[in-house]
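Heads up, this is only part of the complex; the chains shown haven't been moved.
So that you can tell them apart, the chains are marked A and B in the order they are listed, and the count of residues begins at 1 in each.
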Amino acid sequence: MPDSAVLLIHCPDQKGIVAGISGFLYAHGANILHADQHQDHDLGLFFMRVEWDVKDFDLDEAAFHEAFRALAGGFRMQWKLAYSKARPAVAIFVSQQQHCLLDLLYRHRIGDLPCRVPLIISNHPAARELSTFYEIPYHHIAADGNRAETEAAQLALLQEHHVDLIVLARYMQVLSPGFVERYRQRIINVHHSFLPAFSGARPYQAAYHRGVKLIGATSHYVTEVLDDGPIIEQDVVRISHRDQVGDLVQKGRELERVVLCRAVQWHLENRILHFAGKTVVFD
Amino acid sequence: MPDSAVLLIHCPDQKGIVAGISGFLYAHGANILHADQHQDHDLGLFFMRVEWDVKDFDLDEAAFHEAFRALAGGFRMQWKLAYSKARPAVAIFVSQQQHCLLDLLYRHRIGDLPCRVPLIISNHPAARELSTFYEIPYHHIAADGNRAETEAAQLALLQEHHVDLIVLARYMQVLSPGFVERYRQRIINVHHSFLPAFSGARPYQAAYHRGVKLIGATSHYVTEVLDDGPIIEQDVVRISHRDQVGDLVQKGRELERVVLCRAVQWHLENRILHFAGKTVVFD
């Protein structure tokens, strides 16, 4: 893959946005690799993701900001620029179950996830061995006492490592609104149900008792309201009356790690825009 | 397919049930075609479906009841016997949208549904033409006035035609508890969401606003509580940010008719047992 840059935009919809952006990129030597756009007609909003090869591109990051300002202002754009060379820092939070963590670490190891993982934080010691195997520093911070203290310790680590994204890989603690606010739109969680069905605790038990014929898992950005943030990805698997709760847990593990890893990968590839409680995922 | 009989059973679980039933059937010359069983360990219940070729079977329906009584009583069985030659009578209820009705009528025509359809009841005139094409009597009973009167007219027709099963093929009226009670476990509805998510009215709009990545449909037995009866079948289809509410409606039509037709076919093939708000579907 060549070194590339991605521009993510949303703004009020009006004529001329695509012409403006593509003209700007062309004028500066960009070779466009992918471009996708979306209009939300109800909200009157325009969304765009464009990725280009930076080989002949004549603007570095600082120069881009300077040069793009007028165009962006004219269309009242909210925008984000990311160069593929800059690898964001991801912190993974985990509790006792390690299937999601394992999958993230393996994918990171083989190069599927374009990021650094400077640390893993857990309220249990269970995953230390696995983290050590993958050579990621492991921080055990107990969560059975005062939440403010626990979060203060976590936040200190996150700041120290300049963390860009937090992934809750079956981390079974609820984060405070203050914590969430500080990493707004930068915390991805996996919930082990097909949201909005079975939000809250013990979704497999709830699914079993309701007698559904499919179970699901959902990855989403975390907001102050539990299990209510913008959904990034969902998937389901068929079950039958033969499946007991333990079977649901086993089948659900497959879903959980897949929907979480997809969400993390898409976030890291700058494919996700969100607004009004929903996501646009440019695949 | 040979003429066959199906026995559906549930009873408290204990040793010897399968030996008892299979010994009984063997003694009377049954050639077993399929047999399936299930234990609900939480509830201590045993479920069984057994189907046999009746060619050499030496009991007719009346004789079966007489001969089976002792065994059934000993195990405190609840049981149902159905011979494939007896085609149950199905009434289809429909409102304006005809995709589910169309599918049911086509499948019935080509022989997929082992039943008679003596009548279609609708609160709209819209489906009269289609019903006439498939040569099924169509009864337009308006539902905009007094519900008791509407239901009285419907019930009179159902009784006149000795209806065994009512299929709500996108029938957009809520049935009274008294009506439901009279056809308990014999009314199948399709709801256009992945229940329990988005129960009630306008599920596609609700799914759109929540930003889910899959939409679903659910077929279930009707109980007094809206959208709460035992689920028979569910399926989902992937959507994206590109799909507007109208696209969800279009994609959902595929799901609705498929999950409804599967449920009706399974019911007619005597594959479904239900208890405690859930179903066992022997496929």
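In the analysis below, a contact is a pair of C-beta atoms (placed from the backbone, for glycine too) under 8 Å apart; a residue touches a chain by one contact, two chains touch by 3 or more.
What you see is a predicted model; the values in this text were computed from it and never measured.
Participant: If 2 of the identical protein chains are displayed, how many copies are present in the complete complex?
Facilitator: 4
Note that in this section only the chains that are shown with their structure count from here on.
Participant: With centres defined as the mean C-alpha position, give me the subunit A-subunit B separation in Å.
Facilitator: Those two chain centres are 42 Å apart.
Participant: Show me the residue ranges of subunit A that touch subunit B in the complex, using the header's touch definition.
Facilitator: Result: residues 38, 40-41, 194-198, 209-214, 216, 230-236, 240-242, 244, 277-281, 283 of subunit A touch subunit B.
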